[in-house]
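Only a single protein chain was left out; the remaining protein chains are all shown in position.
After this line comes chain A, so read on.
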């Protein structure tokens, strides 16, 4: 099983975040960086297991990747608990919003929809990060990061993230001395297809409560992380240019420009996944109001790009871990747009190579017959 992704730098979300490593947030000394991981025997053991699985064929992966109740880490109760947990979080968040006098986030179609476990997981992870940042801003402490599953991602991981985030939210409310309300029945109505949208809405709402919103620099970091993943994927092809030349800097860019370039990247990934037989998220930006896009929304799209690449990396990448992301300093949307240009060029190469040889050198094509969702 591939280990679940988590943050690598201490406390501050977005600093050196990368996936495929073990460790917990906020635990000094346990922050594992690429070097430590590379030499960690446990990591090596897990990578060996991963490659054995790959060698055994992709069919097995499809089986384990199936996020149905029968898959590891997933239970029927977990699946049902997720909407309830989302509703509980939403209820408390609304109380906190009213207390803080923050505006209500409007409904927004981000143009992407997915009910894949990994995408839901990454959205819950983003929610946890934002809630944790809110906690720090209010009470100057950091929460303990949620535990990472050693197995394939499952609904239990999603639920765990949600519960942790909710706990942090309640901690904030306590710090603000917001009296707890009597237990009310949460509405479990939202079904799985709506979980993604609900999580997106929650993420947007929490972002509005933050003093330091998710900014273009966070987007920049996320894209840099995606570039690292793409470079690792391109390492399979000797002729590939792993880090293409950076496109020229174009000023006057808006978050919508970054968004559109990232959507183009997502489409490339979708095409690659289609060739390899993977299932990926749905993209339909026709209803998206580009004028309403915020850097926080773009960050969510960037995190989805990372999650897709992480998935591909698990399936196709070599055994070398990706480099940790790092805080790049103050950045503007134009910088993120420029950086996304590198990613786009990488993905175009990858598309070309995979289209030319669907079964990559030394690798068998993933011919899963069982849909992931």
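Throughout what follows, contacts are C-beta pairs under 8 Å (C-beta built on N, C-alpha and C of every residue); 3 or more make two chains touch, one makes a residue touch a chain; residues count from 1.
The rule is simple: contacts and distances are computed from a predicted model.
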Among "Glutathione transport system permease protein GsiC", "Anti-sigma factor antagonist", "ABC transporter substrate-binding protein" or "histidine kinase", the UniProt name of the subunit that does not appear here: "histidine kinase"
Hidden-chain contact residue, picked from the options A:215, A:231, A:258 or A:350: A:231
For chain A, residues in touch with the removed chain: 9-12, 15-16, 28-29, 33, 35, 136-137, 140-141, 221, 224, 228, 231, 235, 238, 240, 242-243, 320, 323, 325-329
